[in-house]
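Yeah, one chain of the complex is gone here, protein chain that is, but the others are all in their spots.
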Amino acid sequence: MAANIADIGVASEAVRGVRTIDHHPESFNHRPPRYYLLWLMLPAILLLAAISLYPLVWLIYMTLHEVQLAPGKSDVWAGIDNFSRLASDKKFARGWLTLFKYSALCLSVEIGLGVLVAVILNNNRFEKILVTIFLMPMMMAPVIAGFLYMFLYNGTFGWYFWLLQSIGLLESGSILGNKFWAMFAIVATDVWQWTPLIALITLAGLKRVPQEQLEAHMVDGAGPFRNFFSVALPNLYPFLLIAILLRFMDNFRFIDHILIMTGGGPANATKILPTYLFDVSFKFFELGRGAAIAFTLLLLTILLGLALTIVFEDPTRKLRTERED
Amino acid sequence: MFSMPKKALYKPISRRKFLELGGGVATALGAGSIAVGMNSVITRRPVYAYSSDEAKWRQYEGSKLVFMSENTPPSFAIRDNIQAFYDLTGIEVEILTDGLPTVQQKVGIDLRSGQADYHLNYVQDKPIGSPFADFYADLNEFTVDDTLPLDPQGYGDDVWFENYLDACGVYYERGPIRAFPYDCAVSCTFYRQDLFEQLTKDFEADYGYRLEFTDETTYKDMVDITEFFGKMHERDSSIPYGYAQHHGSFGWTTQLDIQRHMYAQNQWLDFAVDDTLGSKNPGPTNWGDAQSVKAMEGYKALADVSHPDNLTNGTLELNTVYAAGGVAMQIQYHEFAASVEDAEQSVAAGGKTAYAMGPKGAVEWNTDGGDNVVNATNCGIGGIGINAGASMDLQRAAFIFASWACSHETQLMVLQGVGGTPTRKSVLEVPEVKEARNRPTTMPNALTFEAVYDKGIRSPNMVLGPKLPKSNEYHEIVRVGTQQCIAGELSAQEACDSIKDELNAIHDI
Partner (left out) sequence: MASREIVRYRSPLRTALQGLSILFLIFFFVWTVLPLLIMVVSSFKDLLDAFQLPEVGDFGGVGVMFDFKPTGAHYVELFTEKHFGVYLRNSLIASLGSAAVSVSLGSMAAYALSRAEFRGKRDLLFWIISTRMAPVVAVMVPLYVIFRSSGLVGTLPGLILAYTTFNLPFAIWILKGFFDNVPYAIEEAAQCDGCTRWQAFRLIIPLVAPGIGAFIVLCVLFGWNDFLFASIIGSGGAKTLPVATAELVQPVKIQWGMIMAAGVVTTVPMMFLGLLIRRYLVAGLTMGAVRE
C-alpha cells in the first residue's frame, strides 16, 4: 500500500483495479486517429488563441509604436524607442528592484514560516484540524485581504497598528505612511495569505520522505535537526522550488492588495514593476511605453514558465519511479 | 423662468406604458429607434422637437444614455434624483460611478477605442479633461441650437463662478467648450474650534500668541500649532495630532496640496503658462528654483510635525481620521463638510468644527524679500462632457442631460440632498441657501461657503494649476518628489531638482 499514499494521480485511485497496467498511454499500439483528437482539442485551443495570441500581437504592435491619444491621429512608428527609453527610466529600473526585493522578502518569510509549520504539524495529533484552519486566508480574494489589512494598519483605529506600537516595535507613527514599514506591511499581507500554501506543499513533500532513510538515520543517533537537514530537506527541494516559482509568478500577477493599500507609495517604496506598469498604461495612458514594460514582464514570465515546466517534469517523474520501486 | 414644463414633473408614467406610448408616437412621426453602443438606445423625433417647449425636452423620449461618473456626492445626488430627469425627458440615463482612478481607466480606454460606451463623462479638469480634451464634443454647437431645450440663464462665462468655465471647459485653445462645470470641490481648512478654545492658554504660554485660526494664519504659524498639538498628544493621547494633508497614493491630491503651499509664497507656479488655458508644450518647469526649494523646506517642516499617517491618506482617508477625532486640523475639500457634520459618523460634528481658507504664505519663506503672500486655494472641478465619438443624436440627447445636470434647479436640489458644491452663482443667491450658512443648518456644506466662495476662489487666492496633456504623469512626478522629501529620502533641493528633471524629461526638454 506504500505506493498508494504517495499516489501521483487522484484518478488512478478510482481505477485501482487496473493499476497493474502502466499509465503511459504511449506504450499502446492502437491510438485514436489524429483527426479525432484534433477535433477534441480544437475548441479550447482556438478559444485560447483568440484570447491570448491576438492580445500578444497587439502588445508587440504597441511596443513598436508611439500610440497616439488624440482622436483621428494614427500611431507613429517608433522602432525600439519605447524600449530604449526604458533604459534611462529610473522608475523602471527601480520597479524591477522593488519587485525583486518584495518577492525576496515574501518568499523567504513564507518559506521559512511554511516549512516550520509543516515540520511541526507533520504527524501531529492536530494536523488535520490545524491545516484546515490555516488554509482559510488562501480562500480570501486579494482585494478583500487588502482592505482588511488596510483597516488593521490604520494609524487611528487599526488593531495591528496598536499592537505594534504597544509592544514597542513601531516607533514611527504610521505603518503604510512609512517607507520602511509599508514594504513590510504589504509583504505581511502576502505572507498571511500564502504561507499556508507553502506549508501544504511542504507537508505533501514531507509525506514522501522515505521513512527507512529517516529511521536508519535515527538509529545512527541523529538528532531532530540533523535528521531534518540531511534527510528531509534534500527531499523537499523540488517541492520548494515549485513553490518558489509559483509564488514568484503570483507576486507580479496579483497586485490587487498593493493597489488598494499603498498604490505604490509612499515615495515609490512599494512601487513594484507591475504597479508602475499599471500607472503608465492606465493612468498616464502611455500605451506604447506601457506595452514595452509589459513585454519585459512577459519575458520574465516566459522564463519562469520554462523553468516551471522543466521542474514539473523532472521531480514528479522521479518521485513516481521512486514510489513504484 | 426655467423652461421646464411643469406638468411633466407630475406625470408619473410606468415604463412599460411609456414605451408603448412612446413607441407609437415615434412611429407616427417617422422616427426610428436604434440600439447604439453598449446599453444605449436612441429614439429620435426631429420633427416633433419643433412643436413646443415640452417637445424640445421630450424629443429623445425612449433613449438611453450612459453617464460615467466619479464617486462624488453630486453624482450620488443626481443618481438619487434621476427619476426627475426621466419624468421630464423620457430619457433614461444609467449612471455608473467609480473611484477616480477607475473612472480614468475606463473613460480612457473607452475614448481611445473610439466607441462611445459612455456618452457622458465626468470630466475632472486635470486627470480626465487635460489628457482627453480632444475627445469631447464642443458644447458651443449645442448652446446655440434652438431645437434643444436651452438653459434660460445661458452658459456664458458670467453665470458660473470666476474661472470655473475656463478651468473645466477650455483646453489649450480659446473657443471650444469641452465641459460644463458640474461640481467643484474647493480646498479649505477644517479645524476643531472646541479644542482651539480649550487649549489656547497652554499654547499662548509656549508660543506667545493666541491659538486661533484666522485668514492671517500663515504656514509658518501652522508649523507652531501643529507642533503644539503633537506635543500635547504625546502627553495626553486623547488630544489629537495637529494637522494633516493628503499625500496618499493618489497623485493629484498630493500635487494640489504642494501646489497651494508653493503658490502661497510669491504666487509661484510650476510652469510659465496661462492656467486658464493650459498648454500642450509648457516649456521648462520652474521647479528647482530658489523659491521652490525654500517653500519645499517649509513644507517639509510642516509635514515633520503633522499626523504621521500623512503619507498614506487621500481625501477620504484623511476625512475619516478627522471624523474619528484623530487630527485637529485638516485641509479638505468643502464637499466633505456634510460628512463631518453628520453626528452619526463624526465626533467633530455639532459646532465643533469651524471652516476657513487655507493658511497664508509666510513672508519669511519668500526668497525675494517681498511680502507677496496669499491664502492659496485650489479646487478639483468636475465638468460634464459629451463623448464626441457618439452619434449626433446621442450627443444631442446627452446635451439635454448635461444642461439639466448643471442647471440652477438641479444644483439646488443636489445641495439640499447629499450636499453639492454649486457652480452657478445664482444658487448662492437663494434665500434658503443664504440662511443655511449659519448653524443650525440643513445644508452643512453651506457652512463652508464664506471661506470658499466669498474668499477662497477670489483672486489672488485661487490657483488653478497647469492643464497638461500629461497631467497625470505630472501629478505623479510631483507626488513622488514631495513624498521623497517628506520621507527624508531627499533634501528639499534634491527633491525639487528631481521633480524638475523628470518634468522636463516628459516634455522632451
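Going in written order, the chains are labelled A and B, and every chain counts its residues from 1.
Here is the rule we go by: contacts are C-beta pairs under 8 Å (C-beta built on N, C-alpha and C of every residue); 3 or more make two chains touch, one makes a residue touch a chain.
Quick caveat: nothing in here was measured; it's all calculated off a predicted structure.
Trainee: Of the residues A:74, A:88 or A:166, I need the one that contacts the missing chain.
Mentor: Hidden-chain contact among the options goes to A:166.
Trainee: Which residue, A:64, A:105, A:187 or A:243, contacts the hidden chain when the whole complex is considered?
Mentor: Of the listed residues, the one touching the omitted chain is A:243.
Trainee: One chain is left out of this view; which of B:196, B:268, B:336 or B:365 touches it in the full complex?
Mentor: Touching the chain that is not displayed is residue B:336.
Trainee: Considering the whole complex, not just the chains shown, which residues of subunit A touch the missing one?
Mentor: Residues 7-12, 14-15, 18, 21-26, 28, 30-32, 34, 36-38, 40-41, 43-45, 47-48, 50-52, 54-56, 58-59, 62, 113, 116-117, 120-121, 130, 132-144, 147-149, 151-152, 156-159, 162, 165-166, 192, 196-197, 200-201, 203-205, 207, 211-212, 214-215, 218-219, 223-224, 239, 242-243, 246, 249, 252-253, 255-256, 260, 274, 277-278, 281-282, 287, 290-291, 294-295, 297-298, 301-302, 304-306, 308-309, 311-312, 315-316 of subunit A touch the chain that is not shown.
Trainee: Pick out the residues on subunit B that sit against the missing chain.
Mentor: 38-39, 66, 71-73, 75-76, 94, 96-99, 102, 105-106, 109, 113, 115, 117, 237, 316-317, 319-320, 323-324, 335-336, 338-339, 344-345, 347, 418
The criterion applied here is as follows: only the chains that are shown with their structure count from here on.
Trainee: What is the distance in Å between the mean C-alpha positions of subunit A and subunit B?
Mentor: 41
Trainee: Any idea which subunit A residues touch subunit B in the complex?
Mentor: 69-71, 154-157, 172-174, 176-179, 182, 262-269, 279, 282-287
Trainee: Please name which positions on subunit B make contact with subunit A in the complex.
Mentor: It comes out as residues 101, 104-105, 108, 111-112, 114, 131-132, 134-135, 247-251, 307-313, 320-321, 324, 326, 388-389, 469-470, 472-473, 476, 479-480, 483-484, 486-487, 489.
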